[in-house]
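Complex shown without one protein chain; remaining protein chains in place.
Right after this comes chain A.
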Amino acid sequence: MLILNCPYCGESADETELAPGGEAHLRREGPESQDEAFESYLFHRSNPKGVHFERWRHAFGCGKWFIAARCTATLEVFGTYAAQTSCPPQEIVDKISERRPDRRGASGS
């Protein structure tokens, strides 16, 4: 069972307490954007077998959205952080580089 630490209330919550919200760090396209960009924003998802950044809501806890860095191949959790960021914080990036040295590009999306 997946257990994530909510960065707001500090609770260690198992997945029955959480609601998954899909890929994190998507940049919303505005009215001026091209069709391709809008299609990509709405539908295309990076679906990596490995490190993934995704949104979760502490639904049966404090109710707030946060972001988890997780490995989809092993279910290892690298850390969680507040949702009000456009890219993962440096400490998470460092943790991922340490655990997955072969991974190309340690940024978010």
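To be clear about the criterion, contacts are C-beta pairs under 8 Å (C-beta built on N, C-alpha and C of every residue); 3 or more make two chains touch, one makes a residue touch a chain; residues count from 1.
By definition in this document, contacts and distances are computed from a predicted model.
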Discussion item. I notice the complex is incomplete. Of the names "Sarcosine oxidase subunit beta", "ABC transporter ATP-binding protein", "Heme exporter protein B" or "Recombination protein RecR", which is the UniProt protein name for the chain that's not shown?
Written reply: "Sarcosine oxidase subunit beta"
Worksheet, complete the sentence: Note that chain A touches the absent chain at residues 1-2, 15-16, 19-20, 22-23, 35-36, 39-40, 42-49, 52, 54, 72-75
